[in-house]
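A single protein chain has been removed from this complex, and every other one stays in its place.
Each chain gets a letter, A, B and C, in the order it is written, and its residues are counted from 1.
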Amino acid sequence: MSDITQEQVIQTELTAAYPCLQDKVRIQRARRLYAAVSKERIGEVFAFVVRNMDFSMLCAITGLDEGETLGAIYHLARPDGMVLNLSTSVPKDRPMLRSVTVFFPAADAYERELIDLLGFQVEGLGPGPRYPLPDNWPAGQYPLRKDWTAPDQAGPQREGSENPDV
Amino acid sequence: MAGDLFYILVFPGFLFLAVFALIADYIDRKLHAKLQNRIGPPWYQPLADLIKLAAKEDLIPRQVDPWLFKLAPVFAVTAVVTAALYIPIWRHGTPMSFNGDVIVVLYLLTIPTLTFFLGGWYSRSVYSMIGAARSIMQLFAYEIPLFLSILAPALLADSWSLGGMTLFYAHHPWYALFNAVGLFTALISLLGKLERVPFDIPEAETEIVAGSFTEYSGRLLAMFRLALSIEMIVGAALIAAVFLPFGLNLGGPAAFGLYLVKVLGIVAVIALARTVFARLRIDQMINFCWQFVAPVAFLQVIIDLVAKGVIAR
Amino acid sequence: MKHPGRMVRQVLSSMLRKPATVRYPFVKVTMPKRFRGRLRFYAERCIGCRLCMRDCPTDAIQIRKIADKQFEADIDMAKCIYCAQCVDSCPKKALESTLDFELAQLDRDKLRQTFRGQPPASQKPPEDPQDKP
Partner (left out) sequence: MSEIRSRNVTIPIGPQHPALKEPTSFSVTLSGEKILQVGVRLGYNHRGIEKACESRSFIQSLYLIERVCGICSHSHSSCFVQAVEEIAGLQLPPRAMYLRTIVAELERLHSHLLWLGVAGHEIGFDTLLMYTWRDREIVMDLLAAITGNRVNYGMNTFGGVRRDISHEQKADILKAMDTLEERTKYYISVATEETTLIQRLSGVGVLSHDDAIRLGAVGPTARASNVKRDIRKDDPYAAYDQVPFDLITSDCCDVYGRTLVRVGELMESYKLIRHLLNNLPDGPLAVKAPRKIPTGEAVSRYEAPRGEDVHYVRANGSEKPDRVKVRAPTLANVQAVAHMLKDRYLADLPIVVAAIDPCFSCTDRLIDLTRDGDGRCDVITWGQLHDYSMRWYKGQGMDLAKLNNRFKCGESS
């Protein structure tokens, strides 16, 4: 019994509850687990690990541009230091995620970041100010996508006094 | 006539007060810095600040009534300078003294706060409006204790003029000791009046930028600043005259020197107070004033009444 | 015990202490030995490997070949973030951090320095006569 680590316990528990995760739960090092979940199952797996496995803290949500798809990684942590990274992929033409703010109100900021920077759509996210881009940011411009480059890096003009009535 | 003009405009009127206020301001700031283990400003800093502000553009917000906006600081300066004319400096009383001038001085010292309120309220800026509302709220908290603690010695002296009061205490110096409690409450109230830490709530910069003065700039702001500096020495001089009425018998330069020492001493106490306290919240300030300062000031009135009864017998 | 004015004794004792602040522009301060200030380039040591250019996070260094085995460096102090990675990257120690931190200029162009080869006797950077301590 003693040679089974806590990480392996989590791995076993996850694959037992969700056979589809067989071979998809990876232990990278002590306290670091990675699991790739399909976009159909991510909701229930997320709810399961939060409710039944004591992953009581959402460290962050990372959005990724994976070429054809957009990826999201939920970094969940337990009080004993275990970190479970649940990743999922959604197609770029319909990048829909369900909001996790019902579990973690603080996820609000992370999800708005996904919306602003990568163009995700998050279902179930309440109204609120956008974050982190300015309100006049042009629609359809997602800076963290790989094919995005800044349109005009010159910035506001600095020289001269062509505006006499300031 | 020329003598009166000299009295009003030069000494001990506006010019003297302005210079003395700048010096007191410097001492306040330098002392504050020294107490905080800093070097502090050079001697000309208050003057330099004043000149800098006076040289700047006056910006008047578009929606405000420009007359009221401009007059508020003028009234503030006028009121404090007028108040100073009744405060004895080197002899008992002043040419302007009359019986009841202590009431006039107290009321004149209230006017700056009212101008802060008007200037702030009509600035049409949320910060100014909150600052203005706080100024008035605070006024109700410190004004009663201040009046009580200044009028109690007057009761004992049986005179409603500052000259009469100082004369009485000059003849009975030991009676001034009865008023020790009042000195304490008057100082606390003065801190409130001057909007100094711990009662700088109306201009708490971390909450409401500069309170009433948020929209003020240039000469108008300079005038408000000057009014506050003059109010500090006038308030200190009033307290000195009422509670520390010693040395006026000496007359002439000696009495004048003592006056400077007393006023600057009180300024030093104010500087110390703003060094060692944190700013209170408006509710805490009002509670403190009503639950502690006002009753203690009232106690002073009772002490003086009893003392008077004992003396009369 | 709770009481107001807990710091009175401390602040009064400060009256007798030397102030902690310094009158900076009038009284100069010196930086510790390891300080990463203005860069200095020794042209005669440079072999032109351009590792510094490659590692510089802000493209503040340009190394140019002017003749055979002779190089000059353009360093833009306005771009430099003083991380001194170039100093670490250089295999020949041709770059060095100095203790000079007073770099403010009204003119941005004055922050651009070109270091050319100098006779090894005087290892001083050329130009910028005004703001060396």
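To be clear about the criterion, a contact is a pair of C-beta atoms (placed from the backbone, for glycine too) under 8 Å apart; a residue touches a chain by one contact, two chains touch by 3 or more.
Note that this is a predicted model, so its numbers are computed, not measured.
Novice: Missing chain touches which shown chains?
Specialist: Hidden chain, whole complex, touched shown chains: A, B, C.
Novice: Given that one chain is not shown, which residue among B:120, B:163, B:198 or B:235 touches it?
Specialist: Result: among the candidates, B:198 touches the missing chain.
Novice: Tell me which residue among B:5, B:19, B:51 or B:126 touches the hidden chain in the full complex.
Specialist: Of all options in B:5, B:19, B:51 or B:126, contact with the hidden chain holds for B:126.
Novice: With the missing chain put back, which residues of chain B would touch it? List them for me.
Specialist: Per the touch rule, chain B residues meeting the hidden chain are 35-38, 55, 57, 126-127, 129-130, 197-198, 200-201, 204-209, 275-284.
Novice: Could I get the residues of chain A that touch the absent chain, sorted low to high?
Specialist: Looking at chain A, the ones touching the missing chain are residues 28-29, 31-32, 34, 56-60, 62-65, 73, 75, 77, 79-81, 83, 85, 104-106, 108-110, 117, 129-134, 136-138, 141, 143-144, 146, 148, 150-161, 163, 166.
Novice: Quickly run down the residues of chain C that touch the omitted chain.
Specialist: 1-7, 10-11, 20, 31-36, 54-57, 81-85, 88, 97, 106-109
Everything that follows uses one rule, which is that only the chains that are shown with their structure count from here on.
Novice: Taking each chain's centre as its mean C-alpha position, how far apart are chain A and chain B in Å?
Specialist: 60
Novice: Indicate the whole-number Å distance between the mean C-alpha point of chain A and the mean C-alpha point of chain C.
Specialist: Computed from C-alpha means, the inter-chain centre distance equals 41 Å.
Novice: If a residue has to touch 2 or more other chains to count, which residues of chain A qualify?
Specialist: Residue numbers touching two or more other chains: none in chain A.
Novice: List, in ascending order, every residue of chain B touching at least 2 other chains.
Specialist: Within chain B, no residue touches at least two other chains.
Novice: In their shared complex, at which residues does chain C touch chain B?
Specialist: 4-8, 11-12, 14-15, 17, 19-23
Novice: Where on chain B does chain C make contact in their complex?
Specialist: Where chain B meets chain C, its residues are 33-40, 272, 275-277.
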